[in-house]
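Once you've had a glance at the structure underneath, I'll fire off some questions.
Every protein chain but one is kept in place in this view of the complex.
== subunit A ==
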Amino acid sequence: MAVLLIAEHHEGTLKSGTLNALSAAASLGADIDVLVAGQQAGSVSETLAAFAGVSCVLISDAPEYADQGVENVAALVTELVRTSTYGHVIAASTAYGKNLLPRVAALLDVAQVSDVVEIVSPNTFVRPYYAGNALATVESSDAVKVLTVRTTAFAAAERMGALAPIKTISVTHDTGLSKFLSADFSVSDRIELTSAKVVISGGRGMGSGENFALLEKVADKLGAAVGASRAAVDAGFVSNDMQVGQTGKIVAPDLYIAVGISGAIQHLAGMKDSKIIVAINKDEEAPIFRVADYGLVADLFEAVPALEAALS
């Protein structure tokens, strides 16, 4: 039984999470078809064809998929599964994958397993829940297993010498249920949170959105991404797509620097798999120190500029 992997892409560029999901799919030891649904996404399918593990790239290039509206793409994926012999449908556990795969699963009348961190066997998976305070090992009895996989738990797939064939799918679906109106993407040269090797995040202790500039200066020195705790997002300091935590992004960089973050369980759920954790907080009782490899009790408004200077 082959695996159907859903590629995620934006403006002609493959999103890196797809490559982590590809590794997860490859661990099942079956053929992997990768679906690229979109318009003018030919370059994405060519990129994917070069990666290890890909048996075939399926491209569905049509105006109906131009904005990757979930209703149309879910209808396409469901039809592919019904007319073929896929045993698994897999996507990265990103905003896109989380939006799409539960819809696909319900259309197929099967369960969906979210945020898989380990594939034990083709029907047994490990996933965190309760803000990462527990790990459940679950066995699926469904004919088709629909999984979103946590990208930080699987290494990115690598390029190989040979190219997989690219097959065009002519069937299209236009449900007419929703229309794309506009997008507002923060234009930033900074590396994405989920793929950064170093992340520096600020919490309520930052005091304001302007003060995040202090973190950005350190990030520039380290080639780091900048994140935030939910408290900082709630306080309106920064946008929600910077949120690291249970209901935000899950990161696991080599170095995570938590600045002015108390360390609520919801935040720890998003970063506790980082290799090295540094905490800078003036409250020496802050729970973040219980998970930090290096803790510095200090006023962040002195320590962060000093850190920037020390890295220069």
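Everything that follows uses one rule, which is that a residue touches a chain if its C-beta (ideal position, glycine included) is under 8 Å from a C-beta of that chain, and two chains touch if they have at least 3 such contacts; residues count from 1.
The rule is short, and it goes like this: contacts and distances are computed from a predicted model.
J.: What is the missing chain called in its UniProt entry, if the choices are "Cell surface protein", "Electron transfer flavoprotein subunit beta", "Putative Sigma E regulatory protein, MucB/RseB" or "Peptide/nickel transport system substrate-binding protein"?
T.: The correct option from "Cell surface protein", "Electron transfer flavoprotein subunit beta", "Putative Sigma E regulatory protein, MucB/RseB" or "Peptide/nickel transport system substrate-binding protein" is "Electron transfer flavoprotein subunit beta", the UniProt name of the unshown chain.
J.: For the chain not shown, which residue from A:158, A:234 or A:283 touches it across the whole complex?
T.: In the complete complex, the chain left out is touched by residue A:234.
J.: Which one, A:138, A:155 or A:171, makes contact with the chain that was left out?
T.: In the complete complex, the chain left out is touched by residue A:138.
J.: Among A:198, A:244 or A:261, exactly one should touch the missing chain; which is it?
T.: A:198
J.: Given the contact definition stated above, which residue among A:38, A:53, A:69 or A:227 touches the chain not shown here?
T.: Looking across A:38, A:53, A:69 or A:227, the contact with the absent chain belongs to A:69.
J.: What is the set of subunit A residues that contact the non-displayed chain in the whole complex?
T.: 10, 15, 69-71, 74, 94-96, 98-107, 109-115, 124, 128-142, 176-186, 192, 194, 198, 222, 230, 233-234, 239-241, 243, 246-247, 249, 254-255, 265-266, 272, 275-278, 289-298, 303, 306-307, 310-311
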